[in-house]
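Notes to accompany the following structure.
A single protein chain has been omitted; all remaining protein chains appear in their positions.
Right after this comes chain A.
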């Protein structure tokens, strides 16, 4: 399956096993602008897979209400770039529902899905990676898969998780990434980073599409520099797996974090700050962050903007030679 088919499969499993589950958002009825919901309305009915009016704050608020009433709400925001009208509902309401009510009420059955990340031509409003805005918000979980197999398992975990979750889907991988994915449901745990390959000299951390970039950088480092890299896919942004990353840095002494989102205030800052607190004496070099520039996401300049393998490789080389 490709990534969008893996998403469809997860949604299909969810609606099959949970009679309360509903999917809603803009254009989901005909199958969605990225085809993630194809076939589901015919299979499960128009009361379970339906379009809403064009209103993100409404979509999320409505989803919260469904979840509060005890049903499973799977909301789609058409592009992560458009999640901001729903920011109040997510941050002030969904994230705080359980805490502020003393656990009398909660919206744990809410999951919000949104296409995320650069796509080659998306420019300012079809390329954004807003995970950092939500990382600062206790009470929600933010999850980003790197592949179809990961996407299905992580999405199912988000849907079943008893806390409101945001699931960002790398849109550039929707069709491009293809792998074997089981049709039956399975779960991949949240808040657990995955070590994709072990290494001894440098720890590389990324999430989503960028995991593939750092994997390639790891190969380049081995071939050109004889350097052994440990590659980690963070998978859950909050609550994040501090232990796996720190354990790795204790071993390697060097950390490079890379994300498409802009450098300043990006999630690499949080990782960097935590790691220098926990692993200060193990560090052989300053922690390196290879990120997008502090600009809106440009159109024609995308090839120069993104933190590609050459920028990551160069940063890694400097770190080795520190």
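Convention: a residue touches a chain if its C-beta (ideal position, glycine included) is under 8 Å from a C-beta of that chain, and two chains touch if they have at least 3 such contacts; residues count from 1.
The rule we apply is simple: contacts and distances are computed from a predicted model.
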{"item": "Chain not present in the shown complex, as UniProt names it (candidates \"Myotubularin related protein 6\", \"2-oxoisovalerate dehydrogenase subunit alpha\", \"Trafficking protein particle complex subunit 12\" or \"Phospholipid/glycerol acyltransferase domain-containing protein\")", "value": "\"2-oxoisovalerate dehydrogenase subunit alpha\""}
{"item": "Full-complex contact with the absent chain, from A:96, A:222, A:251 or A:317", "value": "A:96"}
{"item": "Touch criterion as defined above, residue of A:65, A:185 or A:296 at the omitted chain", "value": "A:65"}
{"item": "Residue of A:105, A:125, A:304 or A:322 in touch with the missing chain, whole complex considered", "value": "A:105"}
{"item": "Absent-chain interface as seen on chain A, which is shown", "value": "20, 22, 47-48, 50, 52-53, 55, 57-58, 60-71, 73, 85, 88-89, 92-93, 96-106, 108, 138-139, 141, 162-163, 191, 239, 242-243"}
